[in-house]
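Here the complex is missing a single protein chain, while all its other protein chains stay put.
Each chain carries a letter (A, B and C) given by its place in the written order, and its residues are counted from 1.
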Amino acid sequence: MKIVHPLIKYVRPGFLSTTNCAGCGNGIIAQSILRAVDELEMDIDDFVFVSGIGCAAWIPSPFFNADVLHTTHGRPIAFATGVKLSNPKLRVMVVSGDGDLVAIGGNHFIHAARRNIDLTVICANNGIYGMTGGQVGPTTPSGLKTATTPYGNLERPFDLPNLAKAAGAVYVARWTTYHARQLTKSIKRAVQKKGFSFIEVISQCPVQFGRRTGAGNAVTMMQNYKKNSVSIKKVDKLKENELKGKIIVGEFIDREEPELCEEIAKMRERIG
Amino acid sequence: MKKEIRIAGFGGQGVVLSGVILGKAAVLYDRKRAIQTQSYGAEARGGGARSEIVISDEDIDYPKVINPDILVAMSQQALDKYVKDLKPKGILIVDSELVKDLPEDYIFSLYRVPASQIASNEFGRIIVANMIMLGFLVSLTEVVSLKALKNSVRESVPKGTEEMNIKAVERGRKIGEVVIK
Amino acid sequence: MSNKVLTGLHFMQGDIACAEGAIAAGCRFFAGYPITPATEIAERMAKRLPEVGGTYAQMEDELGSMAAIIGASWTGTRAMTATSGPGISLMLENIGYAIATETPCVVVNVQRGAPSTGSATLSFQGDILQARRGSHGEYETIALAPSSSQEMFDLTIKAFNLAEKFRTPVFLLADAFIGHMREEVLIPDKSKINIVKRKLPPCKMSLNEYKSSLDENVAPMPIFGHGFKSHVTGSTHNSYGKRDVTNYEALDYEVKLLSKKISKHKREIISVDSEIKDSNVVLISYGTTYRAVREARKMLKRDNINVGSFRLITLWPFPEEEIEDLAKKVKKIIVLENNLGQIVTYIKAAVKGEAEVIFLPPQVLGTLHKPDYIVDKVKEVI
Partner (left out) sequence: MIEINEELCKGCGLCVAFCPKDVLKMSNKLTKKGIHPPEVINEKDCTLCGNCMLYCPDLAIVIGKEEKIV
């Protein structure tokens, strides 16, 4: 007698056991995506999942039993742009890490948001380069000691939701792996949203981030996400010192703007 | 018969377009062979510009002009730079308003055409100087037929400016006819 | 008037002919970034693609352009990008990705003065070896060298056909000279243009059933949106597309099959243009350099000197057997390139000492060889 996990049907046969370390947040994000697809009752064959390089790129690749394009470091959004523009009927989702999407791939990220092309971009933000062994990344908190900031990080981390918002994204949210339910809901919204949508997921890397920076194991890290998260709805009521060290979660923006593929279709019609 | 033509001046005078018009006239309307190449400075306007056309009844292998049969100089700088390449007994046509300093000894035929002056005085548009030059060049040398030139001009210039440009070609042709007589 | 189909005689710039060749070949996606002397291709595609139901994307850089055409190709769309040296250098990582993932696409390199920013408007044949070995790793590529506006049209179509058939990126190695030069181009009726289409898997099947994603005879391409559940990765993978990055056997298997896919079909891919007759001296050239060779041969003929010509239309894969045969028939081979000697090293290797190989760059790099300079050289060695 066995109960079958409701999401197993979306997992590529033979790839059930992932390459994630124990307690890695990537697995929670993977599930949240699959749960969103399941709850939306959409055919996963209508999706193309595009990822870059790094641990987070392995969330869909090869785990998801769907069309998966596992690309080069930093470029998944540019690959996804080609997929979406040449076949706008496909639902294109980019899943990758913070180093991939906003360090090496930062330019593609802001320009895709500016274009407002209908992509859903999910960034697993673990605050560090996990796969290469714990080097400082574009989202590493200031002061933190990492493999390449042995005297502490002198730089400031990116605030990704506000970056995406300023660049022109029409839907932007941030959650942590602790907020897996809200994350699923947000992914559903993002998939249905016409235009560039972006979700940042603060995610535990217990091995490289946790161990190196003293943030603890997966359990501690997620319990801290729970403790330190503040809803964006409450931010206005809090003083600056009360927000120190807090993770602001929620939907940062949800607006309507003309979407690129639709505008291209209209242009074609116009010129006949 | 193969003719090599170099038209040179500065960017903004329609030097490149003049070459394209000649090439198009030869290939599309006279059914000859032609190749047009060009070079210009880094600046979009005001730098040196050069357009070269090889016109032949046979296939053209080497596409570049080394020693032109005809040189049209639309600026002093162009003349100074390219006059040495002109074939002995070649034809030199200069815009007499813009090219004042001419070589003292020469064995080529020299024609001084006040194209810019006519363009601004009679047409109120200095930009048509190149068309006056083309009209002159074609009536003098018959590298392409006048009919082909006119067809090519019509097809190549911005819509709405066709008639003005054709008139400028005609004006240049008239100067040429006078010269020939 | 519908602009969809362009036919007949045109006085056309090489770059424009290339764009029209792409449209005629069924290219419906172009991603690019402005760069002299390739910009005219992008401009033409921006105008033409929407007219034929295609899409033009101006990306934020050339890295993104190359990425975007690979993405487009995986939806089953014929895709192209065009650039020049600095852009190609940025594209090379993703060109390697296209090779590893067997993605058909066409990459046009309108070569300019280089290295680095070099000279944007000056012509050069400086990227010949880069096309062969520019991306990291061990692989084979296909590269074609046009020598006229007409060939910018014809060889672009050929590039698409080879790309689609062999599931690989194909380079069109033009240069600033041919890109910007205008001459006549005859565009045949659509029915006269041969279009090769990529092979797709026969039906909806899972990747597990799909056992030949690495195949020296070129596997069908499980494009997106058809339920194939394709797993596409540039990482070392086995014949199921499964990533296997810690296994030497997997690396050995993948690299060898990807290379064999090209080398095994060399005879079908390679095209050369050879006129030897009874001459003891032959001029080897490609691209624009061939134009100077033709003129020089005509001049030599007037002096009753008969020299042969051997032109490489396909630069890669390198036609070594053809060169080896040639070397047995002649005494001296003069290799003309607009660089300091790139393909000549491959020619020397193929000649195997059967003939003397003389390298002849132009007097001034970047300029076309002057015909009388070639004539003088021939008379000197004869």
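Note that contacts are C-beta pairs under 8 Å (C-beta built on N, C-alpha and C of every residue); 3 or more make two chains touch, one makes a residue touch a chain.
Please read these numbers as outputs of a predicted model, since none were measured by experiment.
Shown chains touched by the missing chain in the whole complex: A. In the complete assembly, the contact with the undisplayed chain comes from A:G23, out of A:G23, A:G99, A:P157 or A:G195. Note on the undisplayed chain: of the listed residues A:V68, A:I110 or A:A180, the one touching it is A:A180. On the side of chain A, the interface with the absent chain consists of residues 1-8, 11, 16-18, 20-28, 30-31, 177, 180-181, 206, 217-219, 222-223, using the contact rule stated above.
We adopt the following convention: only the chains that are shown with their structure count from here on.
The centroid of the Cα atoms in chain A and the matching centroid in chain C are 38 Å apart. Among all residues of chain C, none touch two or more other chains.
Chain contacts: chain B has no residue touching two or more partner chains.
Taken in their complex, chain C has these residues touching chain B: 9-11, 120-121, 177, 180-184, 291-292, 294-295, 298, 368, 370-371.
Of all the residues in chain A, the ones that touch chain C in their complex are 12-14, 45-46, 48, 50, 61-62, 65-72, 74-75, 78-87, 89-90, 107-108, 111, 264, 267-268, 271.
On chain B, the positions that touch chain C within their shared complex are 20, 23-24, 27-28, 33-40, 42, 60-64, 66.
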